[in-house]
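What you see is the complex with one protein chain gone and the rest in place.
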Amino acid sequence: MRVVQKAVEAAVLSGTKTKVAVVGASGYTGEELVRLLLAHPHVDLVAATSRQLAGKALAEVFPRFSHHKVAAALQFSNPDPKQIAHEAGVVFLALPHGLAAEFAKPLLSAGARVVDLSADFRTKDAAVYQEFYGHDHAAPDLLGQSIYGLPEIYREKIRDAKLVACPGCYPTSILIPLRPLIRRRAIDRKTILVASMSGVTGAGRKVETDYLFSECNESVRPYAVPKHRHLSEIEQELSILAGEKIVIQFTPHLVPVNRGIVTTICADIASNVVNMDPAVIFSGAYGEEPFVRLLGQERLPDTKNVVGTNFIDIAWKIDKRTHRLVVMSAIDNIVKGASGQAVQCMNLMLGFPETAGLI
Amino acid sequence: MRVVQKAVEAAVLSGTKTKVAVVGASGYTGEELVRLLLAHPHVDLVAATSRQLAGKALAEVFPRFSHHKVAAALQFSNPDPKQIAHEAGVVFLALPHGLAAEFAKPLLSAGARVVDLSADFRTKDAAVYQEFYGHDHAAPDLLGQSIYGLPEIYREKIRDAKLVACPGCYPTSILIPLRPLIRRRAIDRKTILVASMSGVTGAGRKVETDYLFSECNESVRPYAVPKHRHLSEIEQELSILAGEKIVIQFTPHLVPVNRGIVTTICADIASNVVNMDPAVIFSGAYGEEPFVRLLGQERLPDTKNVVGTNFIDIAWKIDKRTHRLVVMSAIDNIVKGASGQAVQCMNLMLGFPETAGLI
Amino acid sequence: MRVVQKAVEAAVLSGTKTKVAVVGASGYTGEELVRLLLAHPHVDLVAATSRQLAGKALAEVFPRFSHHKVAAALQFSNPDPKQIAHEAGVVFLALPHGLAAEFAKPLLSAGARVVDLSADFRTKDAAVYQEFYGHDHAAPDLLGQSIYGLPEIYREKIRDAKLVACPGCYPTSILIPLRPLIRRRAIDRKTILVASMSGVTGAGRKVETDYLFSECNESVRPYAVPKHRHLSEIEQELSILAGEKIVIQFTPHLVPVNRGIVTTICADIASNVVNMDPAVIFSGAYGEEPFVRLLGQERLPDTKNVVGTNFIDIAWKIDKRTHRLVVMSAIDNIVKGASGQAVQCMNLMLGFPETAGLI
Partner (left out) sequence: MRVVQKAVEAAVLSGTKTKVAVVGASGYTGEELVRLLLAHPHVDLVAATSRQLAGKALAEVFPRFSHHKVAAALQFSNPDPKQIAHEAGVVFLALPHGLAAEFAKPLLSAGARVVDLSADFRTKDAAVYQEFYGHDHAAPDLLGQSIYGLPEIYREKIRDAKLVACPGCYPTSILIPLRPLIRRRAIDRKTILVASMSGVTGAGRKVETDYLFSECNESVRPYAVPKHRHLSEIEQELSILAGEKIVIQFTPHLVPVNRGIVTTICADIASNVVNMDPAVIFSGAYGEEPFVRLLGQERLPDTKNVVGTNFIDIAWKIDKRTHRLVVMSAIDNIVKGASGQAVQCMNLMLGFPETAGLI
């Protein structure tokens, strides 16, 4: 590692940039990856793929980048794993689940490092994947080597990973707040209930009636109750942290904002805990984390404070009436919940400063 | 009662209308009362008060009513309880808490029947009121005679009431779904957790920075955690239904829609319940209710289906993984959560068809 | 006419209702027609067609009507013109342009009266239709007998019409304000510039990327510049009113609201006009109109005052600096701009009070 790090530092200093590619760049997470990578000081975006948009310049499809020379020059290409692995050292997959697994295999074989934003490599167990996603896994042999891309838990493993599975947006908003509480046995693990509210980009750029403006505007609705797909990775990671099987209640809701997730977690304070001080627990866990902002118990999170950023804001309240702890978080589902976190992982993988291109 | 009913029917048939007034008609619930009462087939709106707007025609202040003859002719007046009680048989109070109690007293003394939309007469206990609202109650002697205006629970008592305390918007969305579950002992009463999302009219027409467009739009946020004022009436009514003290967890969130509340309730299925069928429980309780729509376990509520109406939509899911029941409801916070429910109560009080002016 | 009217009055009094049908009821205008017709005191909705939804109950597809007995019982059917003409006396066509003309023919032949909400019968000239809509007209022989369904201009002709072509939403918002100004020669006809802003339902329930929530929310954009299709009917009607060819400038914009159009019209005050008083002109033209509300020059229109209603609000300002007249209007594009106006026309055709089911 030391040697790698030195080489990277030398490269950064010398101005040599790492070449990166985005496979499946037409959706919201793909577009956000393009935004972040175009502005990143240490990488060059050399390829962006989309079967549907092949031949069009990025600047044409995404007019907000039209002033950017690379976006004006670079055209969407058809995805050819060999070619991409040849061109880019790190490849981001912003593909639908199922398809991502198919692409990861040849990319890894050809020597690329892969940061996957789909759900394909998040669960360690192909059977659980099948249960939640409804089809067989396309590359079950790779499940063992993927690293769950949550730097707040797996920072060191991410540095050396060949294949990173970026967490889902809801899991990010849930796991970061819960991790220190589980580890410190501060809450009763059987009583964890989570309600989340997500903006509509969370559904991706899916062209379906349910996501039309006039169907979402002036509408608030729960969905995917009671078994949202993200439960598979949330419970897997909580169980690993706890060293025992954890099952939670999770109710997501769709609300009319473009971006942002608020998550509210309630749990019984563990019966043997006296005078719990969440501030101590959270500060101990996250005092040094570059993207975790602890609001304490005086303030409450608001998506508008994190939208466009890679931060997660965390607040908490002890409810003396019910002996429960209420923890609330806010993230931008497309940044910390997807593309920003993917870049954060890439920064770790390439030895860049973790916040490069993100603050 | 029979005699009263006959007299009312005669009046309705003969076209004689009951005179009604709205005290504090400048806010969102006041405006919605005006809308509903102007269109009501059996009442005449004879007075609407607002110190600030006194002298202006309703049509001037609320341009959406400008075509309506009564709205064009009727001016906001200064609130004079004696005068109002003289003019109107039923008086709606759409005042801030504290102020409502002050007005109710002289109105009742002067013989008017009062439908109060504030929180002043919802709790039976002046000490609880003081705890949650932060000031002494202005008319504690009236607490004993007020009826909680939730027709789905107190229909018969409302018919004869002199003073009706309309429930808060959150309580309406929570109590109707929970009532049959509590009564039938279907859930563990110690495990009730509620998350709600409300549109911004829920805050009233308060001119505060927090409710400016640019502060609410593209924003999602919890607030009043963990002890929202509505807990006082929610827990009071649940405790009455249960015959024992019930304490719940309640987390409200503000979301950028004008109107609508979605409430998601989770609770452990009672340990002694085998093969619970919520459809049977809800149909038994609400099969004949004119404003309760049971969506069953196949569909989920959406505020856009109830906005502008007096309906509450209720859906449920049994979560076999967690042995919990998830119940979800949607209402329009200003209609079923306030002014519509107030008119529903008035219909009961005056012997009109319960749905008059509301469907 | 007298005899017809008497018969209608007798029918209304006796409670006999006219049977009506909606062909193409799955879009926003179709759904709004269903809403208005279900609540209409003098008609029975006996059929609603949609190839895609055939076999499903209206209440299932449109949950907001789920409490309504007819909506629960009536299923979408496949559109069979003969069958529909047999069942219903008045048939509304809420179909895409092109398709509407195909359906109108057999319906008329079978004796039904037709209210068409598409663009197919608005232009009198098949060549103009071809120019603006890009395909040949399917029933050019019917163009001569259709009546443009703007009651504020063609009230008497609508009463006897067999085929009514309801105006587009923009044309409604433009023609009503311009009509008296053109007639009274108050403005220079060569200097009419119109800018309009429309809510997203104006695009229909089209499942296209452009109309996804996250593409429309926080977005304002002009479109269809400089030759929007509605120009064909706007200029046709203005030219008829003027007795000479009128060409206008029209720039529509898409704004993130569900419903509502604001139109701002500017024109030079005619050079020979001295001391123009628009209040006199507008009051003279529309003082008795049931759905035109004149705001005068002190107030400005706001879509929120007309949404959900069949009203058009009109305001004006004389700009002394520029010698121009600025006239502004607001309508609900789905009500006065489509389905409400269609019902208004039906009321005229069937001799009902013009406001029946609309106020």
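For reference, chains read A, B and C in written order, and residue numbers begin at 1 within each chain.
In this text, a contact is a pair of C-beta atoms (placed from the backbone, for glycine too) under 8 Å apart; a residue touches a chain by one contact, two chains touch by 3 or more.
Being a predicted model, the structure only gives us computed values, none of them experimental.
Colleague: Thinking of the whole complex, not just what is shown, which of C:75, C:130, C:219 or C:283 touches the missing chain?
Modeller: Residue touching the absent chain, from the options given: C:219.
Colleague: Looking at the full complex, which residue from B:83, B:130 or B:217 touches the chain that isn't shown here?
Modeller: Here the residue in touch with the unshown chain is B:217.
Colleague: Among B:163, B:200 or B:346, which residue is in touch with the absent chain?
Modeller: B:200
Colleague: For subunit B, which residues touch the unseen chain?
Modeller: Touching the chain left out of view, subunit B contributes residues 28, 199-201, 205, 207-209, 211-218, 256-258.
Colleague: On subunit A, what residues meet the omitted chain?
Modeller: Contacting residues on subunit A, toward the hidden partner: 63-64, 66-67, 218, 293, 295, 299, 302, 304-306, 308-309, 311, 313, 359.
Colleague: Considering the whole complex rather than only what is displayed, give the residues of subunit C touching the chain that is not shown.
Modeller: The list for subunit C reads 191, 193, 195, 197, 199, 215, 217-223, 225-227, 247-249, 251, 253, 255-262, 264, 266, 300-304, 307, 317-319, 321-322, 324, 326, 328, 330.
Note that in this section only the chains that are shown with their structure count from here on.
Colleague: Select the chain at the greatest separation from subunit C, using centres from the mean of Cα atoms.
Modeller: Relative to subunit C, the chain whose C-alpha centre sits farthest away is A.
Colleague: Taking shared residue numbers divided by all residue numbers at the interface, is the value for subunit A and subunit B over half (same) or under half (different)?
Modeller: same
Colleague: Which rotation angle, from 0 to 180°, best lines up the CA atoms of subunit B with subunit C, given as a multiple of 5?
Modeller: Copies differ by a rotation of 180 degrees.
Colleague: Between subunit A and subunit C, what distance separates the C-alpha centroids? Give it in angstrom.
Modeller: Each chain reduced to its C-alpha mean, subunit A and subunit C end up 47 Å apart.
Colleague: What is the distance, in whole Å, between the centres of subunit B and subunit C, each centre taken as the mean of its C-alpha atoms?
Modeller: Spacing between the chain centres: roughly 37 Å.
Colleague: Taking each chain's centre as the mean position of its Cα atoms, how many Å separate subunit A from subunit B?
Modeller: Once rounded, the distance between the two centres reads 41 Å.
Colleague: Can you list every residue of subunit B that touches 2 or more other chains, as numbers and ranges?
Modeller: Those would be 218, 302, 304.
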